[in-house]
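Removed from the display is one protein chain of the complex; every other protein chain stays in position.
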Amino acid sequence: MTGFSRRRIVASAAATGGVAALALTGCGGAQGGGATGGTTSDKTPVRIGASVSATGSNGNIGRYQKEAYELWVEMVNQRGGLLGRPVEMTILDDQTDPTTGAKLYEKLITEDKVDLVLGPYASSVTLSASTVTEKYKYPLLAAGASASDIWKRNYKYVFGVYSVAESYFYGVIDLALKNNLKKIAIVNEDTVFPNATATGTAAYARQKGMQIVFQEKYPQKATDVSSMLTKIKAAVPEVLVGGSYEPDSMLITRQMKDLDVNVKMLAFSVGAANPDFQGSLGAVADHVFGPSMWEPDLKTPGNKEFLDAYKKKWSRDPDYHSATGFAGGQIMEAAVKKANSLDREKLREALSTLETTTILPGKYKVDDTGMQMGHIPVTIQWQGKEKAIVSPDNMATGKPKLPMPEWKAR
Amino acid sequence: MESAVAPTNALTLAQVAASGILLGGVYALLAGGLNLIFGVMRVINLAHGELLMLGAYAALGLFVLWGVPPLLALALIMPLLFGLGLLLQRLLVSRVVRQPPLTSLLLMFGVSLLLTGAAQQAFTTNFRSVPYLSGSVDVAGLALSLPRLVAFGVAAVLSAAVYAYLRWSRWGKALRATAQNPDVALMCGIDVDRARLLAFGLGAALAGAAGTLASFIFTIFPEMGGTYMLKGFAVIVLGGLGSFGGAFAGAVLLGLFESFAAYATNAQAAEGVAYVLLFLVLLVKPSGLFGLREG
Partner (left out) sequence: MRWGVTAPVLLALGVLMLATLPLWGTGYVLSLLFLTFMYAAMASSWNLISGYTGYVSFGHAAFFGIGAYTSGILLTNKLAHVSAPWPVAVLVAGVVAALLALVLGYPALRLRGPYFAIAMLGLAEAVRVAVTLAEPLTGGGKGLSLPPALVDVPAYYAMGLLAMVAVALTHVVATSPVGLRLLSIREDEVAAEVVGVRTTLHKLVTFCVSASIAGIAGGLYAWKQSYIDPTTVFAAGLTVRAITMTMFGGQGTVWGPVIGAVVLTYTGEQLWARFPFLHTALFGGMIILILLFLPGGVIALLQERGWLPRSRRV
């Protein structure tokens, strides 16, 4: 325990550190090209990076968005690419984990040196990843997120693609009031997007004169909500609205059946509009409502083409998350055309003032915080094995069926 | 935004209590196995939750691939997990049984990580469930969840069977003797090594059974083991280390407690309160509420 031995230990540690540092830098450095806009008319590919949840609690839905990104790349290249240059996209998997998302975007930006980025799935991941894109001044199209918290931070580089979470249930509330249903219960998962949904819904419901008989949050990754459902049963609501993701939407529905909790109108923010919802739950899914950012039956420009191409490439029907992902690509394309450049500052400018249509209902238009203003969400209901669009009236394909029959009566 | 208060009446409270008791069924199986292992070998099996997880995935696999209903799958899964338990004991645990408890703790911790990671790789982290039973059963005005009722029934039967085995069979007595004092048991001619193998295998089998039951009640994902682990401990601490019957009582107690806590506050707070309860009981009476003797 003399000074000599101490020096040796310190030396070996410093050597370790030095070697590690060398090795790490060695493993870094994929030198990409075309960082801030090609002034020459070269054919080097435009590289776009994104991370999407291919696995994790929301892997099922994330994959729809990923497929859409890849489809968009294929289609844009068929049209000649962006500014005449082919598009190459790198999509990584963030497992619906916000930290991983941030790390991946940092890697894409600083290591892989991509030219542009597109957004991840889920508001929580987008919230985290956007801190990275904001720091490095990369415009981010939030093609998979909608919680308004994302736009309350005074960021300049984040742009919304579809309606904010707070407005998701406006259609459902309006329908409820039209049918004389006044008592509502609101539950939500305690994460970014569901909280936003619940807050907005509660405010709107109150404003329209509904009575909120019950409101509660449940933890993330909940596996049992029976006590909460027991309380709901006691409160006897007519409408139950869940700010939820796909796994909990299904959990709540199943446990409602198991505990014989009956309501006249049931709606979920995510999952209800997904084709898999009926596939997994079967008859139990019937009569459930949900907001949707896009439906295949809508007559929006390029929609049929998108639908056919998607089915051909992926052998399954797209979900609205595919559509929002695809729209993200379309908007990026329009912005590049408008700015006539890949310079990220010019793109930011373009995205702030752009107005364009996509396959989504309504149009792309953002306010001065980057929040989406022009998109129009629809409300769907499962009727048998099909979804019907029940609101707004000018896009409806069917009439809402109320009330929902009791579980035991099915 | 806290919960708007829901009206409380006797029926609702009874409903909450019923849900809680049924919830205890699965916990009981899990804790029983944990208790057995700890009692006989003084090893805290931190990988026990992962054994439950594997049981759940096995049930899922059998159901999805060959349409085997979970209750039938029990007959396959329990022996399978028994075998896995034997393997773990023979290869790993037996080497650290006589060492300070922390070594076995860390070892099982490593095993739990290994199993979780392997499951994540093999099954992906998507959430899944077995759509087996659903619906509610009307009992005296209470709506009891059918899947839970069935699970509770199976758990009770299995627990009773193991209890009887421990109490009256030759090997059951050997296990209890080893639990009391391995050296004396050895002198009495009991093959202590074999007893330990049996204990771990049986414990794992019970965890697998708990997992099979959990598969059609709760959601399945690779990381699910961790939560059940803590609940298993809470049960043992409440019901008493080394007492098999106490574990069942403790499980029902925990289920009731969780159910009422979630009712009174919300599901999130209930989680936290369970952990604080675990801690407080550990402080006050480390051998548990019905504990026979300490480790």
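Details
Note that the chains take the letters A and B in the order they are written out, and that residue 1 is the start of every chain.
As a convention for this text, a residue touches a chain if its C-beta (ideal position, glycine included) is under 8 Å from a C-beta of that chain, and two chains touch if they have at least 3 such contacts.
This one's a predicted model, so the numbers in the text were calculated from it and none came from an experiment.
Listed by label, the shown chains that the missing chain touches in the whole complex are A, B. Among the residues B:105, B:186 or B:264, only B:105 touches the chain that is left out of the figure. Considering the full assembly, A:134 is the residue among A:70, A:88 or A:134 that touches the omitted chain. Of B:115, B:130 or B:151, it is B:115 that touches the chain left out of the display. Within the complete assembly, residues 1, 5, 7-25, 27-29, 55, 93, 95, 97-99, 102-103, 106-107, 109-111, 124, 127-128, 131, 134-136, 147, 149, 153, 155, 189-192, 195-196, 217, 219-220 of subunit A touch the chain that is not shown.
What subunit B contributes to its contact with the hidden chain is residues 44, 92, 95-96, 100-103, 105-107, 109-118, 120-121, 125, 226, 230, 233-234, 268-269, 271-272, 275-276, 278-279, 282-283, 286, 295.
In the analysis below, only the chains that are shown with their structure count from here on.
If each chain is reduced to the centroid of its CA atoms, subunit A and subunit B end up 37 Å from each other.
Residues 55-57, 59-60, 95, 190, 198-199, 202, 212-219, 221-228, 230-235, 247, 250-251, 254-255, 257-261, 280-281, 284, 407-408 of subunit A are the ones that touch subunit B when the two sit in their complex.
Contact residues of subunit B toward subunit A in the complex are 1-4, 6-9, 12, 15-16, 19, 23, 124-127, 129, 131, 134-136, 138, 143, 145-148, 218-219, 221, 224, 227, 258-260, 262-263, 266-268, 270-271.
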